[in-house]
Structures are given as C-alpha cells and as structure tokens.
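The other protein chains are all here in position, but one chain of the complex has been omitted.
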Amino acid sequence: MNARKFLQIKFLVGTLCVGTIVTMALAGQFLTPHDPEEQNLIASLQPPFDFAEGYIFGTDQLGRDIFARMVSGARVSLMIAGSVVMISGVAGVLIGTTSGFFGGWRDVALQKVVETFWAFPPILLAIAIVSLFGQNLPNLIIALTIQRWIPYARLTRAQALTLRSRDFVLASMIMGGGTAWILRRHIIPNVVASAVVVATFSMATAIIAEASLSFLGLGVPPGTATWGAMLADGRSYITRAWWLAVFPGLGIFVTVIGLNLLGDWLRDLFDPKADLNLV
Amino acid sequence: MLRAILLRLAGAIPVLFLVVCGIFALVHLAPGDAASMLASSDAGPEEVERLRLLWGLDQPLYVQFGKFLLNVLHLDLGISLRYQQPVIAMIAERLPATLELAVVTLILAVGVGVPLGIAAALNKGKWIDGLVSMIAVAGVSAPAFWMGILLVLLFSADLHLLPSSGRLPYGTPIAESTGFYLIDSLKAGQFQTFGLVLAHLALPAMTLAAGMIGIIARIARSALIDVGQEDFISTAVAKGLSRTRIVRHHLMPNAAIPITTIIGLELGVLMSGTIIVEVIFSWPGVGSLLFQAVNVRDTPLTTGVVVVYTTLFIALNVLIDMFYFVIDPRVAAAGGVRH
Partner (left out) sequence: MTGDPDIILEARNLSLFLRQDGAELKVVDDVSFRVARGEFFALIGESGSGKTTIAKAVMRLLPTGKLRIAGSLSVTGIDVARAPEQAMRKLRGQAMSMIFQEPMTSLNPIMTVAAQIDEALQTHQSLSSAARHARIMQLLSDVRFDKPEQVSAQYPHELSGGMRQRVMIAIALANDPLLLIADEPTTALDVTIQQEVLEILVRLQGKYRLSVFFISHDLALVNRYANRIGVLYGGVLMETGSTADVIGRPAHPYTEALLACMPRLREGTARQAGIEGNVPRVDDWFDGCRFAQRCTHVHPECRSTRIDISAAGPTQSVRCLHPLS
C-alpha cells in the first residue's frame, strides 16, 4: 500500500478515535443509567459487559459504574488538556514571534528563558509545582503549561526570523505598515499551520501528562474522577478486577492514538517533507 | 575540536546556574512560611523559630540564595524532614537503581527500534513498513502507567513469568560493589542472581522503552530513506560495493546522526518516565523517592531530587553533544552543534 492510502487511513482512524471519545464525553451519560458518584457497595467489583444492570465497563470497589466515571473523566481530561494547549499555544506563539521578529535583547533574554525552562525533564517541574504550591486546578494548569509553550515559541521564532527579512515584509515596513498590522497580516497566518500541527501532538502529550499527574495523586483534587486517578485506584485491584485499570487506560490510549494519527495527517498535509520533532 | 568541546561545557554552566536560581525561586515563592514548610507538620512554634534561625530564614533573600548556592556546590542538599538523613546520601544510595534501569531501557529501545526502522526502510511501501509504523504510533500513545499495568497483568499476575516489583526477590543476597546489580552479580560470579536481576528489569524496562522504540524506529526509517537518496550512495553503488556493505558503512553511520538527535530529545521523556515506572514496579530508585517525598510534603527531599534530576539531564545532553563530535567530523569544524 502506498503513502497516499496510508495517509487516508491515518485520517480516518484518527478521526474515528477522537470522535468516539468526544462523543462519549458529550453524550456518554445517555448510555448508562448510573451516576459517576453513585456508590452501591453490594454491586462492587462487578465484571464488565453486564448490560442488564447497565454496567458496561463494570464497577469499582465502591460499586460506582466505571463507564459513567469514564464519561465524566473524559470531560475533565479533555477540558484540562484543551485549555492547557490553548494557553501554551497562544503564549508560545506570542513569545516566539516577539523573539524572532524584534530580535535584539528581547530575543537573547527570551532565548535564555527558553533554555532554562527546557533544561528540566518534562514532568518534573509539574510535580514540583503541584507539590510546592498546592493541589488545585489553577496550579495544575500552570504546571502543565510551564514547559508546553516552548515548542510553539521555537517554531514561530524560526519562522518569524525568516519572514522578517522577506521582501514583502520589508515592503510593508517601508510603506509604513504598523508592526501589529504586519504581524497580523503576514507573520501569524504563515505560522498558524505549523502551530496547529504542534497543538495536535501537544494535546496528546497533555492528556498523558495530566493522567500521569493524577496517577501520582498530584492531579485534580482527589475525588474527581479522572482517567489517571481511576488507573491509580485500579492498580491495587489488578488481579481481582482488571477492568478497573484497563478501561480508563484504554480511553487514554484511544484518545492519544487518534490525536497522534491526526497530527501525522496534518503534518503531511502541510509539508510532506518536514519532520517536526518538537513535541 | 577541544575548543568546541570546552565551549559546549562552558555553555551548560549558565543554564545550570539559572536552573538552580529557578528552583530556589520556586521553593521561596511557594505559599506558606518557608520555615514551616521546612519543618515537619507537627512541629511547635518554638521548633519552627529554631529552624528559622538555623536555616537563616530571617536573613535577606540574597543571603539565603547565596547560602543555597554554596550548599549546592558543596553537594549539601539539606536534611530530609521525614527520614532525618542527608538528602544527598539518600539520593546517592538510590541513583544506581534508576541509572541501571535507564541504561537497560536505552539499550533495549535502540536495540529494538533501530532494526525495526531498518526493516521498514528497506521494505518501504510494503506491509512491514506499515506494521512498523503502527507499532510506533501505538507505542507512543500508550501511557507508561497503563502499559506497565498491562504488562504486569500479562506476564506477572496470571502467567507468573516475570516479577513485577523490586530489583530482586526479597532477601536475595547480592555482593554490592557498584550498586549496578547486573555488574555486581557478574563480578561476584553469582549467575543465578544475574538472571534474577534481568528478570526484574524486564517489565520495567519494557514499559519504559515502549514509547521510545516507536519513535526511534520512525526516525531510523526516515533517516535511512533520506540518506539513501544522497548522491554518495550512487557513488558507493558505482564502486561495486555489496548491498550489505553500503547499508553498514554508508547508510547506517550517516543515519546515526539524526538518530542520535532523537535519542537526545527523548532523554527527557526517559527521565520523567522513570518516575512513573518506578512507582508502578516498586523500583527503589530516585523516581519513587520523589514520589514518597511529594506524598509526605518533604520539601528538602523534593527539592534535592529536582536539583539532581535536572543536573543529570543537563549533563546527559552535554554528553550527547560530545557524542556528535565522535560520529560527525563536520561538527567540530562548525564549532559545535546547536539543537
């Protein structure tokens, strides 16, 4: 099978995966009669595929419906990951464009900032922030964005640098176009395509990062159902009730694989030769 | 070339300095009185006051920073609140476990990833290529903690093929010298122990390597395809060289350059991954130490691990840049590589 067909498969499977998860997050509650927090100790640790009782993915140690919890967990994870990607994307593009377009001391200073933040291994900073500053939603978002903006900054800086010296930009400057106008009309549109590719992959890693933090007990405040926390719970029951851990993990897997496939497809769409490894 | 090496080493120092500044800032920006943070939760007000004076927390910030910097340079990272031991000693004790896991993972990732990439490149467009691509995406997409649990389920829980916790079965004697059990057991001739060490390394290393294998395979594939299009490959064919010779002496060495780049980029992921994997497999390394420290809000221990981990990461990146000097003669001429 040649490259073209492979690309189409990526698009189809990717959209299918992401679509399934998003649908589940939005409308999943209609597939189960149970509430995510509803405890039923008699029905604890029920195996999955019990359609009579409506326990599609079984129940956990407190009798809560796994599927219902996964639906609410999907919402939480997607929202957190989504906001994290958007914030880091906007911040990164702004910083990178400033750095590349204006140059000078701004560029040097920002580059040093980038280098410093980049020097930390990925999740480490996030763990440190949450543990030092307390476990709440704003802190979680900060912890997840603190390094995530860098790939955008790098990318847009490189592109701003090349674009800055291009003839049409110089012409605009001579004609008296204001800086903001130039940025808006010339620089940003060129940058958006690559930023979208980075954002897609970044969303995938953001979901994994948030789940990892939740798994370690450092994510959203305890009690909220997120896939990572569910996995952490499920670990102790792995021999007796595998479904507690396997299904939430499967949810993450499907989401992430879908995003990765879509990201590949997008990247090939915009520039088949490029191999951006900025994630 | 020596000049380029020294320049690269020198370039790492400002970053290290800024990192230490950043960590200091982080600790001091955190809410709550610094002293009460550094004291255990059940300390009385006199204890807190004592600590405040002891740690010089009544001093102006720049003095505190100076002391912090000096301490770090002397490798003094404070005393753990929970365990009442020097942080540096606790970390040093557990570092070999983490390093051994990381090295074995790297060997596994490269050992499986590169051949997969070669297979995909040499069979471009055929089903092997597609299969490798799918394995790559799957490996990258499966979060470590899920992969680990699945592997435990598969190999440990039901089939009892591989152990799922610790570096050795409880109570197994090991003649410790380096702290790297693979080396230690071989040195002492304890071959059965060696086997046990490998068995215990298997699942954690596989979990950690899964994502890396995928990425390395993909990069190896595209690097080989790119190099294959280069003119000097035509020259090699025109010389009458065999296919094996061309792959081994012309394609692979040149493809090693982008592969090294990707390994460098993946180091960070590897290091973060060890934290999660050590927790899942009860691996007595620095990662699980961090987990424990965070759980009991042991700030000196947490800070200490962050400093060590980051320094290690910076050092590894410098090492990778040094490796470029070995594999690519053009780098020295250009004055060193910039990522």
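Letters A and B name the chains as they come in the text, with residue numbers starting at 1 for each one.
Throughout what follows, a contact is a pair of C-beta atoms (placed from the backbone, for glycine too) under 8 Å apart; a residue touches a chain by one contact, two chains touch by 3 or more.
Because the structure is a prediction, the values reported are computed rather than measured.
Trainee: For the chain that was dropped from the view, give me its touching partners among the shown chains.
Mentor: Within the full complex, the chain left out of view touches B.
Trainee: Give the residue, chosen from B:N71, B:Q85, B:S177 or B:T235, that touches the chain omitted from the document.
Mentor: Of the candidates B:N71, B:Q85, B:S177 or B:T235, B:T235 is in touch with the missing chain.
Trainee: With the missing chain put back, one of B:P31, B:G189 or B:P329 would touch it. Which one?
Mentor: Only one of B:P31, B:G189 or B:P329 touches the chain omitted from view, namely B:P329.
Trainee: Considering the entire assembly, which residues of chain B contact the chain that has been omitted?
Mentor: Per the touch rule, chain B residues meeting the hidden chain are 230-232, 234-242, 245, 249-250, 253-254, 327-330, 333.
Assume only the chains that are shown with their structure count from here on.
Trainee: Per the centroid of Cα atoms for each chain, what is the distance between chain A and chain B, given in Å?
Mentor: 23
Trainee: Would you pull the chain B residues touching chain A in the complex into a rising list?
Mentor: Residues 14-16, 18-19, 22-23, 26-27, 29-31, 125, 127, 130, 133, 137-138, 140-146, 149-150, 152-153, 157, 219, 222, 262, 265, 267-269, 271-272, 275-276, 279-280, 290-291, 294-295, 297, 299, 302-303, 306, 309-310, 313-314.
Trainee: Report the residues of chain A in contact with chain B in the complex, numbered from low to high.
Mentor: Residues in contact with chain B: 1-3, 6, 112, 115-116, 119-125, 127-129, 131-134, 204, 208, 211-212, 215-218, 228, 231-232, 234-235, 238-239, 242, 245-246, 248-250, 252-253, 256-257, 260-261, 264, 275, 277.
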